[in-house]
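Read the structure below first, then the notes.
Each chain you see keeps its place in the complex, though not every chain is here.
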């Protein structure tokens, strides 16, 4: 709001203009172009609950606005529909993300993505691909469970150079606690729905992470690799924001 | 009961007659024609758990009684069976409602249906179509999340002219709180099962709505667009009921 240069406009009118400008109304969706312009971030389409034609239309609308695009939780069939129209789009298996990079992304600041097991990789990849699209450098360390903790220690050096660490784990979700005790930087914990029985679709891991004895861990929703990458990106760019502000 | 004009009938007999009159016994279903006659509302068929032949038979029975019909949560295949027999029936996608309007409905009093996201639209449409069939005017405002709250403010005027507002949201379910703080009229909150992980099929949104800091919000079951419309209609018609009573 404070960015509006207000001349002779009355409040009432300014408010109206303000309200109508920053989004495009497709009927079923109101695309917030403003956010993207404001933040330099790509626009994101969360695919579940949207029909294929809807996704295509939003995709097209975003493309016209000139930004880079991420579509998360995308079925491969959705990608096949998009590739017909936008052949530059890419599909990232197993992250289930479609990306289209119109403007080259400069990557700064290291985000390290760690998983406890192999089955956590799809969520980790959602985080990694998203973080890269949001302008972060990304390194991956996969399958380092706490029951074989020496596998994690082998990567100690890489962990120490990270600005942000995203720790992805299902089952008992102990990985972020162990990492949080090893490093001094911010740790983002992503519980995954990997497990069975009393893992309750990731609830066991979620609770373990919220109760971590290693203080200073921020937790996101179960399987929310995307959200973890967004938070990592918000953290990573704190310095840059201040530089811009100067 | 008080509408019965009791002549020389004995209580016992009157009671029996009273009990047998107002519904028709199809064996597996007892159709309450009385309710419809009493209230002027259309009869409603909740499809899940009923076989196609059962739905068709109830549909026919209601049709004969002269009322308008709503069948909710109807598969498209059910509609295809009905359209064979009753070609005037209509299917409302994505609300998954079949309607048949034998008597023209006069619509009075504005109900505004708002959603937080695009994925909440099917539930919102269930509410909107139902409200229209129950004799309410309906306006829709879709995809105004609380994270981009200026999209909601743009519709402030429309919200202020509503008699009842139905706020539909999944995920963190914050929309009704924000609307409840903006308007003075009744707000009905509908949690949806949109989300994943710790949304627990809509429980997160349900709890948020029940705990809203904006007092004066009535909550219905998860995904219960139909129930929200019924409540909106009960509220909207309060004036009319009193006028009738005079």
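First chain written, first letter: the chains are A and B, and each begins at residue 1.
Heads up, the rule we're going with is that a contact is a pair of C-beta atoms (placed from the backbone, for glycine too) under 8 Å apart; a residue touches a chain by one contact, two chains touch by 3 or more.
What you see is a predicted model; the values in this text were computed from it and never measured.
Chemist: Quick one: how many copies does the complete complex have, if 2 are shown in place?
Modeler: The complete complex, not just the displayed part, contains 8 copies.
We adopt the following convention: only the chains that are shown with their structure count from here on.
Chemist: Report, in degrees rounded to the nearest 5, the angle of the rotation taking chain A onto chain B when the C-alpha atoms are fitted.
Modeler: Angle of rotation between the two copies: 90 degrees.
Chemist: Indicate the whole-number Å distance between the mean C-alpha point of chain A and the mean C-alpha point of chain B.
Modeler: Those two chain centres are 37 Å apart.
Chemist: Quick check: in the complex, which residue numbers of chain B touch chain A?
Modeler: Answer in residue numbers: 117-119, 121, 142-144, 148, 150-151, 153-154, 194, 196-199.
Chemist: Please name which positions on chain A make contact with chain B in the complex.
Modeler: Per the touch definition, chain A meets chain B at residues 15-16, 18-20, 22-23, 27-30, 32, 34-35, 46, 48-50, 54, 191, 193, 201-203, 206, 221-224.
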